[in-house]
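Each chain you see keeps its place in the complex, though not every chain is here.
Naming follows writing order (A and B), and every chain is counted from residue 1.
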Amino acid sequence: MKNYLSINDIDSLPNWVDEAIALKKDPYQFKEMGKHKTICLLFFNNSLRTRLSTQKAAMHMGMEVMVMNFGSEGWALEYEDGTVMDQGNSEHIKEAAKVVSQYCDIIAIRAFAKLKDRTKDEAEEVLNGFTKYASIPVVNMESSIAHPLQALADAITITESNTKPKPKVVLSWAPHPKALPHAVANSFIEMIKKQNVEFTITHPKGYELNPSITKGCAIEYDQNKALENADFVYVKNWSSYSDYGKVLSQDSHWMMTQAKLGSAKFMHCLPVRRNVVVEDAVLDGGQSLVLEQANNRTFAAQIVLKKILEHSNVFSAKGKE
Amino acid sequence: MKNYLSINDIDSLPNWVDEAIALKKDPYQFKEMGKHKTICLLFFNNSLRTRLSTQKAAMHMGMEVMVMNFGSEGWALEYEDGTVMDQGNSEHIKEAAKVVSQYCDIIAIRAFAKLKDRTKDEAEEVLNGFTKYASIPVVNMESSIAHPLQALADAITITESNTKPKPKVVLSWAPHPKALPHAVANSFIEMIKKQNVEFTITHPKGYELNPSITKGCAIEYDQNKALENADFVYVKNWSSYSDYGKVLSQDSHWMMTQAKLGSAKFMHCLPVRRNVVVEDAVLDGGQSLVLEQANNRTFAAQIVLKKILEHSNVFSAKGKE
C-alpha cells in the first residue's frame, strides 16, 4: 500500500485489525522501523484526537514528527491548473506537495469538506492535490468525504467488543446545531460493508447519504424500528447530501437515549455534543465505547504507518538492487 | 505526588529545591526515567517561558513532548454538567480529558483567570476539569489562581542567592496598564509561607489579595516602610480581588526603582513592562534575579516531572505485583 486515502486501501481488514490489536500490547516493538524517518502532519482544520493520536503512533514507530497548521502558519494554496495566480493564493499545490515531499517520508493531511459546493468537495482538491503531486505516501487524517483512520479505529473497537458471530450494527443520524460533513459516516459505512454484520442506516428523510456509498445498505426511516435488537449503535450527525450541506432538521427526537439504546454498545467518533446528539446517561454509562474508539485511533494510525513503512522499505530495497 | 496543581502538593520544599539544584549540574542524568513516556502541553493562553522551559525539562527527562494550542487548534470545551450543548462548545471536558489521557502520560495545562467572575475563576474549571476526569497526572502551568511552577522556580532562586539565616522578603504590587490575574502572587505567598523568612506584602489599599491566602502575612500600605532592610523584593502587578478584576490604580509612584530597592535583590516572574513595573536601572543592574528565575523554571518543571514519574513508576510496579 502506498497511500492511505480510504478504507478501500486496506487489503485485508481482519488482518489489519488483528495486527493493530497486537501492537497495543507492545507499542514500541517496531520502533527501529521508523528510525531516521519523518512524518509531517499538515492541518487545514482543527483537531484533537487525530493530532495527538497520529503523533503518538509515529513516536511508537520511532519516527520524527513535524506538525504544521497549514492555514495559519504556511501559505494559501492554489489548486487549479493554469490559473493566473494574481489573487489571494501564494503557492500552487504542485510546488507545495513536491517540496514537502523532500522534507519528510510520509505526509498526513486533514482538510474538511466546506459544504458549500458538492462537486468541489467531492473533488477533494487538498487531499488529491497532495496525492497527485507528492512523491511520498499520503495519509488521510479526514478529508471532505472520508475519515478512514476513524473507521479503522471503529473496526478495531467493534472486533474487541463483539461477542456474536453476526452482530447487528446500526448507524443512526442525530441532530446537531451546525452543518457537519459526511466523512465519518461514509468511511464507517465503507468499513462496515467489509464486515460480517447485519447493517441498517437510520435517519430522517432528506438525510440520505451518497447513494454510491450506501448502495446495498438497508435504510430505515423509523429509528425505533432500526434500533431493534441492535448490538452496536453508531451515532453521528451529518448535513443533507441531496440539499448539499443544509441542516434540514434538528429534531431532538432523534437524540440517542439510554432507553432507545437498550443493551447495545454506543459508538461515536467524538467530539460529541452532550444532550443534543446523545444524552449524558449513555456517555456516562457502561455501554459507551467512545473512549475505546479514541484510544484505538493511535493503533489505527500506527498500523497504517507500519504498512506504509514496510511497503516503502521493500521499495527502497528493490531500488537498490 | 500524583498531580502538581499547587505549591501545597510539595511534600518537602527544601528537599525539592535541593534536588532541583542538583539537577542543574547534570540535567540529563535521569533521561532513562522518561523513556517511552509522553507529556502533552495544553495551552489555553500565550506563553514563552512556560512553553519552552517545560518542553526543555521534559527533554531532560527523556520524554516525548506534544504541544497543543487548545483554543486555536482544538475544540471549544464545555465544563458544566448536564448542559444541552447546542451552543458554541463542541466537546465536553469529560471526553476531552479522558481522551487526552489515553495519548500521553502527563498533561500540563495553562488556563488563565478571565477576571470577569471571581466565583468562576476560583472554580478553576479548566484545570479542575482536566484533573477530575483525566486518568493521568496533571501539572499546572498557571491556572486562574495559582502558578506553582513559577513559585517553585522562585524558591530555587531565593535559596541560591540567599546569604542570611532569616532574610527579609517583600512582595510589592506595581502599576500596570492592564488587569492581571492573582496567580503568581498567590503561589509566591503560599511558597514563602513555607520558608524561614520575614515576609511583608505591600500594595495600595483596595489591592488586598484573597485573605485566605494572605492569612498570617504582614500587610503594609506604605511601600517605603515595607521595603526597609529588605533582602529580596518580589514585584508584581495584580488587579483588585475585592472589586474583582478591576484596575483601581496605575499610580506610577509604586514602580520599583533602584533607589527604593536599596541593596535588595529584585525578583519578577516576567514578562515585565519596563519603566512601568520597574525602571530600567533595576533590570539592567546587578541586583536583578529575573534571568535566574527564568532559568530555574526549567529545573522547577524537571523536578516536578521527576517526582511524578517516580510516583507513577512505583504505582506501575505495584500494579504488576
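Please note the rule applied: contacts are C-beta pairs under 8 Å (C-beta built on N, C-alpha and C of every residue); 3 or more make two chains touch, one makes a residue touch a chain.
Since the model is a prediction, treat every value here as computed from it, not as a measurement.
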Copy count for the complete homomeric assembly [2 present here]: 3
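Basically, only the chains that are shown with their structure count from here on.
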Rounded Å distance, chain A centre to chain B centre (Cα mean): 39
For the chain B and chain A complex, residues of the former touching the latter: 36, 38, 40, 64, 66, 68, 72-75, 78, 81-87, 89-92, 94-96, 98-100, 102-104
In the complex with chain B, residue positions of chain A that touch it: 28, 43, 46-49, 51-53, 55-56, 59, 69, 72, 177, 270-276, 280, 283-284, 290-291, 294-295, 298
